[in-house]
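Structure first, then comments.
The other protein chains are all here in position, but one chain of the complex has been omitted.
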Amino acid sequence: MSVLPIEAPARPVERAKPTGMGRILDREAPLAYLLMFPGLFILALFMAYPFGLGVYLSMTDKYVGFANYDFIGFDNFRYLFQDTIFQRTVRNTFVYSFFTVPFKLVLGMGLALVLNNHFHFSRFMRAGLLLPWIVPTAISSLAWLMLYDSVLSPFSILFKNWGLIDSNINFLGSQYNAMAALCLANVWRGVPFFAVSILAGLQAVPPDLHEAAALDGASAWRRFRDVTLPVIRNIVLISTLFSVIWTFADFQLVYVLTKGGPANSTHVFGTYAYQLMGFSDLGTAAAVSVSMFPILAVFAVVLLRYVRAED
Amino acid sequence: MVGSNTFRLRLLQLYLPLAFYAVFLLFPFAWMLIVSFKPANDLLDTTINPFLLYGFTFDHYRYLFEETDFLRWTLNTFIVTVGATILSLVCSILIGYALGRLRFRGGNTMGVIIFLAYLVPPTLLFIPLAQVVTRFNLYGEYWSLIFTYPTFLIPFAGWLLMGYFRTIPIELEQAAMVDGATRLRAMWTIIMPLALPGILSAGIFCFTLGWNEFLYALVFMSTGTMKTMPVGVVSDLIRADVLFYGSLMAAGILGSVPVAIAYSFFVDHYISGLTAGATKG
Partner (left out) sequence: MTDQRVDDLVREATRMRYSRRGIMKRASALGLSAAAANAAVIQSGKAAPKRGQAPSVRQNRTISILAGTYFVPEAQEFFDQQATEWGTQLGVTVQTDYINWPDIQARIAAAVEGGSGPDVIEMRDVWPNLYFENMVPVDDLANAVGESYGGYFDWVTSSVAVDGKWFSVPVGASSAAFAYRMSYFQEAGLADPKVFPATWDELFAIGANLKEMGKPLGQALGQSTGDPPGFAYAYMWANGAMEREEDGKTIAFNTPEFVEGMQKFVDAWPLAFDDTGLAWDDSANNRAFLSDQIAATINGSSIYIEAQKAKRGASTADYEVVVDPADIWHATLPAGPSGPFVQLGSWSYAAMTYSPEQEAALEFITWWTERDHFVPWLEAQQGYIIPMGPGLTDLEVFTGDPALAPYATVAEIARNKGYAGPADQKAAQVSSLYIITNTFAEAIQSGDAQAAIENGAAQLQRIYGR
């Protein structure tokens, strides 16, 4: 959604009046900082400070509730790199993100194209199809938990009654099934976000351009590629960026469905950090969370560069 | 002939895909709805079709209202979410305006920093945050969440609004200032009304994220009746190793459908708020 920042070209004004720019700069800077102050204050207090503390903790052997601890440099990270569960966690998180995001993107794009039509109750449908994104994840993941239930999954019961299968479907009990099940639930939750963002982009596509292209005999695919796609390109990239961030940092869904099991085979950063916290190992838990940050930052910077470069 | 062709095309391009999406996206809700009306005994009966209702009961809803503080939790969630949304919006509008319309040294860096703030995971923050919350004596108060939710709302909404403000022609403001209005006055009377769709989008976005939050709500505000809906529901309806699925799903329905209805009124504004930036692309 926040395509906007990147998309907006530099203000024409400054280009138009280069001589006045210095003066404007002088006057605008104090105002800018004044305006930003309340937000920055809150962020500094409730975000920057705890974040700094968190980064510091990742370099200590701090345990929850113990007053004494030592600074141990990068030992926690060294420990993690040798930790097979952490290696697994990193792999899982990448699989989880880079497997689900393309699906979310394609399905979301399709949904946006469909919703861009006018039909009866289209407003109602638009809101309705946003539901997966609105309902509190803590509760919607319980609905998925029921659907995936090892013993009472409605699918298992139904298929057994129909004689299609003999035993319950093992949705969450083997590593591959569990990972696939998590991905499906994640795609489900993420599609509406892509759909709404892209729908916003689609509404900006000038209809006359489409008609002109159609008159020229361009196929539907070519019209999509040459007319629609350039307009929504940035919105797609930014939505992808946000989706990757959310998926990377996902916690709730995995926590409710598998808690990282079976046998640690579905841990992602969030659940592994939380599990380490379970026995109070704050230092290592913080290290797990912190190690996610540079990966995301690199990804974000690369993508944002790419978006800007094409402007 | 032509008519049937168009219909077939419409069927293929619109109704079939729409049906697919409706089934895929709404299926879990249909399931929640079914479970919330299903008599307790039927859930364990493996001989019947689980997707059909062989009996019908309001017990799960009644339980929610009579045996738990569901209404209070919903009220709490509402207060916290609205409070955090307003606070975040005010801050984000100011930040968005400053970054989007004012030229100053360090502006770009500031924008990037605020964006990066969005990447910090709550699983890292919640323990250090606990110290801050305690220091300010906010523990167990609405304020604990109203002040902590903005940490993930401001970066997002600030960015969204920064882009939106950039799409509003600067000439409008300049004209007003030439006419003698101060910048703040021009901002308030000229720019704000124009930015309303963007602000609405950001507001809806904040509201949704706040409504869904779980971890901060769990650790900073879960004493007595001061619980948010997701926390209260999970705490009261999962008893040791027994899950009260019927009531859990009823809570899910009650907790999301009103929001969805509200969305249906706003959804077009919401989308148009997001659209403005795209036209400039």
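All chains are identified by letter, namely A and B, in their written order; residue positions are counted from 1 within each chain.
Following the convention adopted for this analysis, a residue touches a chain if its C-beta (ideal position, glycine included) is under 8 Å from a C-beta of that chain, and two chains touch if they have at least 3 such contacts.
None of these values were measured; they are calculated from a predicted model.
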- [ ] For the chain that's not shown, point to the residue among B:Gln13, B:Gln174 or B:Ser222 touching it.
- [x] B:Ser222
- [ ] Identify the residues of chain B touching the omitted chain, counting contacts across the whole complex.
- [x] 39-46, 59, 63, 67, 126-128, 130-131, 133-134, 139, 215, 218-220, 222-224, 231, 234-236, 238-246
Open item on the list: What does the interface between chain A and the hidden chain look like in terms of residue numbers?
Closed with: 63-67, 85, 149-152, 167-175, 178, 258-264, 274-282
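Throughout what follows, only the chains that are shown with their structure count from here on.
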Open item on the list: How many angstrom lie between the centres of chain A and chain B, each centre taken as the mean Cα position?
Closed with: 15
Task: chain A contact footprint on chain B (complex, rising order) - done: 13-14, 17-18, 21-22, 24-26, 28-29, 31-32, 35, 43-44, 46-51, 87, 90-92, 94-95, 97-105, 107, 110-111, 114-125, 127-129, 131-132, 147-148, 150-151, 154-156, 158-160, 162-164, 166-167, 170-171, 174, 183, 198, 201, 205, 208, 211-212, 214-215, 229-231, 233-234, 243, 245, 248-249, 251-252, 255-256, 259-261, 263-264, 267-268, 270-281
TODO: In the complex, go through chain A and note every residue touching chain B.
DONE: 1-9, 11-14, 21, 24-25, 28-29, 31-33, 35-40, 42-43, 45-51, 53-54, 57, 64, 107, 110-111, 114, 117, 119, 123-140, 142-144, 146-147, 152, 154, 157-158, 160-161, 188, 191-192, 196-197, 199-201, 203-204, 230-235, 245, 249, 251-252, 269-270, 273-274, 277, 282, 285-286, 289-290, 292-293, 296-297, 300, 304
